[in-house]
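Every protein chain of the complex appears in place save one, which is left out.
Lettered A, B and C in written order, each chain numbered from 1.
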Amino acid sequence: MVLDCANSSVSDFVLEDVPHLSDYIPHLPTYPDPLQDNPSYAVVKQYYVNKDDTVAQQGGYPGFYSRNTVPLTPKVVNDIHKRGGTILGTSYGGHDTSKIVDSIQDRGINQVYILGGYGTQMEAALIFEEVRRRGLKVSVVGIPKTIDNDIPVIDKSIGFDTAVEEAQRAINSAHVEAESTENCIGVVKLMGRYSGFIAMYATLASRDVDCCLIPESHFYLEGPGGLLEFIEKRLKEQSHMVIVVAEGAGQELLSKNPTPIKRVQGDATPDQLFQDVGLWLSQKIKDHFAKRKNMTLSLKYIDPTYMIRAIPSNASDNVFCTLLAQSAVHGAMAGYTGFTVGPVNGRNCYIPFHLINEGEKNVVITDRMWARLLASTHQPSFSNTKEMVGARDEKTENQTSDS
Amino acid sequence: MVLDCANSSVSDFVLEDVPHLSDYIPHLPTYPDPLQDNPSYAVVKQYYVNKDDTVAQQGGYPGFYSRNTVPLTPKVVNDIHKRGGTILGTSYGGHDTSKIVDSIQDRGINQVYILGGYGTQMEAALIFEEVRRRGLKVSVVGIPKTIDNDIPVIDKSIGFDTAVEEAQRAINSAHVEAESTENCIGVVKLMGRYSGFIAMYATLASRDVDCCLIPESHFYLEGPGGLLEFIEKRLKEQSHMVIVVAEGAGQELLSKNPTPIKRVQGDATPDQLFQDVGLWLSQKIKDHFAKRKNMTLSLKYIDPTYMIRAIPSNASDNVFCTLLAQSAVHGAMAGYTGFTVGPVNGRNCYIPFHLINEGEKNVVITDRMWARLLASTHQPSFSNTKEMVGARDEKTENQTSDS
Amino acid sequence: MVLDCANSSVSDFVLEDVPHLSDYIPHLPTYPDPLQDNPSYAVVKQYYVNKDDTVAQQGGYPGFYSRNTVPLTPKVVNDIHKRGGTILGTSYGGHDTSKIVDSIQDRGINQVYILGGYGTQMEAALIFEEVRRRGLKVSVVGIPKTIDNDIPVIDKSIGFDTAVEEAQRAINSAHVEAESTENCIGVVKLMGRYSGFIAMYATLASRDVDCCLIPESHFYLEGPGGLLEFIEKRLKEQSHMVIVVAEGAGQELLSKNPTPIKRVQGDATPDQLFQDVGLWLSQKIKDHFAKRKNMTLSLKYIDPTYMIRAIPSNASDNVFCTLLAQSAVHGAMAGYTGFTVGPVNGRNCYIPFHLINEGEKNVVITDRMWARLLASTHQPSFSNTKEMVGARDEKTENQTSDS
Partner (left out) sequence: MVLDCANSSVSDFVLEDVPHLSDYIPHLPTYPDPLQDNPSYAVVKQYYVNKDDTVAQQGGYPGFYSRNTVPLTPKVVNDIHKRGGTILGTSYGGHDTSKIVDSIQDRGINQVYILGGYGTQMEAALIFEEVRRRGLKVSVVGIPKTIDNDIPVIDKSIGFDTAVEEAQRAINSAHVEAESTENCIGVVKLMGRYSGFIAMYATLASRDVDCCLIPESHFYLEGPGGLLEFIEKRLKEQSHMVIVVAEGAGQELLSKNPTPIKRVQGDATPDQLFQDVGLWLSQKIKDHFAKRKNMTLSLKYIDPTYMIRAIPSNASDNVFCTLLAQSAVHGAMAGYTGFTVGPVNGRNCYIPFHLINEGEKNVVITDRMWARLLASTHQPSFSNTKEMVGARDEKTENQTSDS
């Protein structure tokens, strides 16, 4: 029972049963456990998936993603964990569930593993639904691989640790630069369009940050209690500062006050480059201090996005990856389907897609972790306390409570 | 209730109540929560220790360790997380509990935080007992800081992640060296006198290891099924291999068959340098292959011990450290004492010293993690399977089951 | 004689004599060599500056730079080589030679060491001239510290090696990103406003670059033989590519064809952020491929500028720094002045300021090093060959010929 995964801090979730092929395929034959004869597992008590740590109920059928197949032999993948990037290739958007499942069916594939973040897991769920609708004997399994760490229910996703490590490096550079020049602000933009986990953890790890801005915590620039006032104060105190801003922070400010830049571009398609909150914020700060006669501001802007994405995974992520891969394969071999594998309170669990897909995980700014960040940066909350108390009381169930 | 920390995988532990000063100091005054007025915590629901996540029962008073005091102002500690080593200094052995508590009492200290591994936590318990015996109003708190990860009950200790990362680097060097030369064995000795966690995790992270030897899993050199036979086989197959050996592995072989080296030294005091299992094993392997006429063996021995110990902590350990430090201080401020703080199934808990001190944590070789390692290295178990099945059935309660 | 420094490859320079205080201060007393009694130098043949490796002729007097003094005791500087940035602080522009020399005179300073790049060395020359005009007994010495490596005459400047190392890291990230996505271009902007040394060396070191654009080699975007045509060709061949662009490359294109962005900003002051050649080039490429119906381009832009600047110097720069520091001090102690210290064909020399200040060092695109780069990237020359042959024949004397 996945209820085993639940402890008090996630007891708000009612983790329902994980689908199983036998739910919709009657008379499914079973086979003896193939690991029974594997010497490595000879003495392991629970070397196989059983009722005690996963659950079965419904049904599912898989899909298919890319056109060309790459045979992943042990030799091919022998060294890939030492390099960044992916040998599989990545792409964004445009995905036809029906065609994917056609392809799965045509090729006779019976296990599909889908690696990616929140968006990818949502698409995996659609494939699973189509597979189940067609009654195919195909297991569809999600593996949570995203540096953004925005997949709900699970403790963390593959790549997050590595990303925080490298993000901290960028923050350190900003700190070194800022300390070396008078009246200098280092601005570091980090990934996180909808959630600020990388920014928050890298800030906590670094301890050199004076202000961390994330999508979940609104801020405003002008006036008393605004960001610009805080910057002036901090520069006055220590003559330099470091600001970390997550990609998705302050987006409501950018859209409310579109910059000339965006208008001039005049094209309908979103221009990633110039809506960049980091560039926007840097410009706003520079404009603000340009009015000051008696002060020359220096601003160093760092966008380490692709340098973070491209580094090889660290040891912790390597081990984590091994565990999830193994759990995923064991689950599929046991006939379970329609689930994402991931740690819940330190224990690898199988989580049905519909639980994963109830909404991205966000930083809960009424939880202790964000309070720890505020205590580390001493930044203002930029918020009406009354509003936040409201937020606290409404804290929804699908947000993970950090401990 | 700390029972909150328990979920199925540790439900074998009956986590008893954490001691509290009020247990033996009657009429202890209480004060309003100082964080109530801290803006960072203004909207945090549970910003303070309460009955819901810790427990109180007994009592205790602390002790003191070093003679000179170093004022740890924010300025002094500002950058220390970016350097390896310690500004506090370290030492081994010789510790007089009574004198320590005298010193605590004389200086009027009322909170004592003790950082270290399993041995340190055991000494902390003695100090706590003496403090309690004298009825002092002093909180004694343990913080689990050891790269060995051998503290029971808790998920992991500060420094472990960093050590595994760097250990993997050493393994990678051994692999590069071994691959570059024909019939070459890279031998890497890693820390772990009583437990093989670093060796096991670094092996899993690296995936370049052909054989991992830890104290918990006995091995033998000669004869069928022995290590030397396995080495011959592996060299024949792929002409190079990497062996990882934890410091404490095979110690029964070293003492049973003392090498000439040790005897010649002829001094009573243990000579760390020449009882080195890595040097011993390297010599045994070289001796074995020296008899082969038609084969020249090359062996590269790497002992990265102090290079691992000396590196700065990684981002993950930095954040972890922040969390534990904060939990520790909150616990002490709330009057709890006689506990070690640490994560249990991903949740920071207060664990009474007597639970910590029931025995070091070891790698459980009948659990899945070790099975994963065997599946990764394809090394033999070097053991009588019957014995191991016995071990499996007797698996004791104070060993953490990995998931 | 500094002519000792000259060999065939720099014999075009007539290295004139280095100024000496005695040139304009008659009856200057001399002292016995203080190193005679230093045990470290007891057996060194030429432990002191003598006619054999430096030269004296003219005269000079120093200046002063910053208002506050920082006593640089051994203790203060003990660990600074392990951190990036500077404890001295940096600033740009606005410098009043007369006031600086007043300050030097008032404080009784008699040795001035000035660290920086080409601009800084030019300012040092002005201070030296003023000091000489006033007849002060002050040595003014320049130390070449710039990652740009744009100081003429000398082989390389402090920081260059470190910068190339880190720049290569950024290129590697771009390569990993580009390889992981179909039709993906990684664009890396590197430092170099007037010279492309970092871009050229990082490209040669990396070997992953398909096109390197530097200020010294003009390029054009549109039409046959243009950059966009080359990009199309390369993407068609291998579906991904990496472009390295030095800060100052193509500036004539940016000013000839000001982008809408710049016009809208509408301010007279140069806006560093939006005249960025990297952003401009990225936009141009995206605009070009946006017209293609049957192709989706992915472009990853990396600007590692401040991450490069902020890293600690590598071992090679550490040693280099020690050598130059020592040479500089020995020169000043021996009474020489008005010179920059630096390696010329591997030998540390004293170069009079007026030789340094005859123009920045540039990449000579008719020399072998650039030919090697072209042979590595297989990029087109983007130039009319006739023009280049002209350039070759006119190759001026103050450009270093690489070997």
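Following the convention adopted for this analysis, a residue touches a chain if its C-beta (ideal position, glycine included) is under 8 Å from a C-beta of that chain, and two chains touch if they have at least 3 such contacts.
All of these numbers come straight from a predicted model, not from anything done at the bench.
Shown chains touched by the hidden one, complex as a whole: B, C. If you put the hidden chain back, the residue from B:His20, B:Arg132 or B:Lys300 that touches it is B:Lys300. Considering the whole complex, the residue from C:Pro32, C:Gly223 or C:Gly346 that touches the absent chain is C:Gly346. Within the whole complex, the absent chain has one touching residue among C:Asp23, C:Glu165, C:Asp276 or C:Asp303, and that is C:Glu165. Looking at B:Glu130, B:Glu177 or B:Asp317, the residue that reaches the missing chain in the full complex is B:Glu177. Against the chain not displayed here, chain C makes contact via residues 4-9, 38-47, 81-82, 155, 161, 164-165, 167-168, 172, 201-202, 204-207, 314-316, 318-319, 322-323, 326, 343, 345-348, 365-368, 370-372, 374-376, 378, 380-381, 385, 388-389, 391-392, 395, 403.
If you put the missing chain back, the residues of chain B touching it would be 83-86, 89-91, 169-170, 172-174, 176-177, 179-182, 186, 260-261, 263-265, 269, 273-274, 279, 282-283, 286, 290, 300-304, 306-307, 309-311.
Everything that follows uses one rule, which is that only the chains that are shown with their structure count from here on.
Centre to centre, using the average C-alpha position, chain A and chain C are separated by 41 Å. Chain A and chain B have centres, each the mean of its CA atoms, that are 30 Å apart.
Chain centres here are Cα means. That of chain B falls 48 Å from that of chain C.
Under the contact definition stated at the top, not a single residue of chain B touches 2 or more other chains.
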